[in-house]
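All protein chains of the complex are present and in place, except for one that has been dropped.
Per-chain residue numbering starts at 1, and chain names A, B and C are given in the order in which the chains are listed.
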């Protein structure tokens, strides 16, 4: 399906402050960016670079006063997300080198502490995709998905303790459970068509049967309409904006996803 | 200045054929891409990757029949290109690791054969930018720039022998002369505002005084308005389209660069 | 000074198990590897790759039975570690792209939670190296360095709470404090000549005044004799061995560092 996504941010800056933004989606295996727009008001010098995960990041110094970032894209993405019950666990020795780092614990995914729990959740399941299905079902049944319930990212251990979280938090717990079973897992931030309430979204992917598969415990069932903006080990890597020094919050953040060209 | 660039290609394909395209400019130190468009007709699956030089490349299989690629961008680029007479030669031991490969000879820049000639052309010049200025002056005085004069890229040795060439060919000779003096040099393809006749353009950069500087022997003087699409060692690395198997040529190629938002 | 380092590991493997080892030091700015040895008994197929941080990693499947890894190196390393009181804080906008990821929180360095504390510890200090000096002094004064006191890595928050730790743990707290002040910091594992008791060691580096500087809160003063084996965001990235599946511990681990060629 063709989607038009947009994310507009408005800031009120009291003193010039460095930002690293991650708001430019890339064309890849899952999506094609046919049109894209990235406007800064006022216009300031920007330097774009590619981070360790292949994300396009924009560095700039936000000037004093009103500062707005408006981004939009027209994207072709899959109508249906691939599912593959039976897709096998990949033995560590057969994983590509570049995938290995997604087995390690990270800031918000303390996978070193979840092996026992993950083993119980997936008991009796065939190794691989079916373990993931069990993890996602367990997340849906156990952790309350409540948009707006947290401002700061929660780690997997915190989410597991509080039993409630936003999309980012549920992903952290899903990722930690995967990695504790030696299944590579990574976080994705981006857009989802039809998300209620509309906002930026986060979900996760696991590496099974030789490729990455999408999982999302916040939705009752897996539908199409995902647009990826950033990949990383967890929320620490994929902040839509990282700002350094005294905290600055957007005075407005508007996210839209609409279907086009039916 | 703000520019709107576009490149449209039309093909008539007799059998499905793999392409690698390089038509998506990246935001970087020199330019900011505020709007961008990349349309394929008919729409086919595309996989985008980043090559060794940081260029965004698009892989696809062109289907049988009419196939068109339409790309455009709105770009902020410098009004004036930096010039820096006196910028020094960088000693080999002080070059960044990533720059070293731009000292090596390449397909169309046989720098191993130009040391004597480059030494003569730059005789009496201060090491660094002033050598480059001498090289560019020599190219302007010696090699006839004749758009449309060659279809296939010519190597530096061929250009030096024929004394005539297109932008790509003059760049090859400029790059070979630089490298023969142990000055890193690379090829750039993209757009130039005001180019006569309008077409895709090629120029080169040399690494001096700790950064890359732009040089263009096809223009009487260095003005602003450059938009980069690809970087590489020479034309072999930065083909706007590489197609494999039997040769396929565009039935139409339309390039436009216009000024916007004055 | 010239050092001969060695690390021998012995395992008793009950079923074939995949390992990723990180035991081959690389020559770099700080050290030169003149001789090196890496022996496996029994000999098994090994695949070596370079991870995201530039470390050389060895993948293999440890076979059932006794399995030993013997590594040694002869290394030229600095007699004195550079110190630079007054070296300035580098503004975010001036940091190299590749350094930015060392500002982010990671598994064992929850830098997002230490800003207040770091500000207090460094109160009145000039921004940059002098802040680091205050952090290291505070670590030495406040956290008890007790080799063998922990088996599993402790995060900065845990170390700060328990007030005791091994070299790895003190580094985690030092790194978290740095990053909370927007100073890039990374973990290093390797060898230290004269370490008491001798073992593998961990310390950290901070990016100041345009380069990385070494810090080690476990030693009363900073002396020479460091040999680096791996770099990363924290202990999760630089395990000397990562083994997947049921835990396997070495039955013997022998580390030696001796001076040669005086």
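Assume contacts are C-beta pairs under 8 Å (C-beta built on N, C-alpha and C of every residue); 3 or more make two chains touch, one makes a residue touch a chain.
Just so it is clear, the structure is predicted and the values come from calculations on it, not from any experiment.
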item	value
Visible chains that the absent chain touches, using the contact criterion stated earlier	B, C
Which of B:49, B:145 or B:241 contacts the chain that the document leaves out	B:49
Listed residues B:36, B:74 or B:110, member touching the removed chain	B:110
Residue of C:54, C:209 or C:245 touching the missing chain in the full complex	C:54
Touching residues on subunit C - with respect to the absent chain	24, 26-29, 32-39, 43, 45-48, 50, 54, 56, 58, 76
Positions on subunit B where the hidden chain makes contact	18, 20, 49, 51-52, 57, 59, 61, 91-93, 97, 100-101, 103-107, 109-110, 112, 152, 182, 236-237, 242, 244-245
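By definition in this document, only the chains that are shown with their structure count from here on.
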item	value
Geometric centre distance via CA averages, subunit C-subunit B, whole Å	43
Between subunit C and subunit A, distance of the C-alpha-averaged centres to the nearest whole Å	30
Mean-CA-position distance for subunit B and subunit A (Å)	36
Junction residues of subunit B, two or more chains touched	none
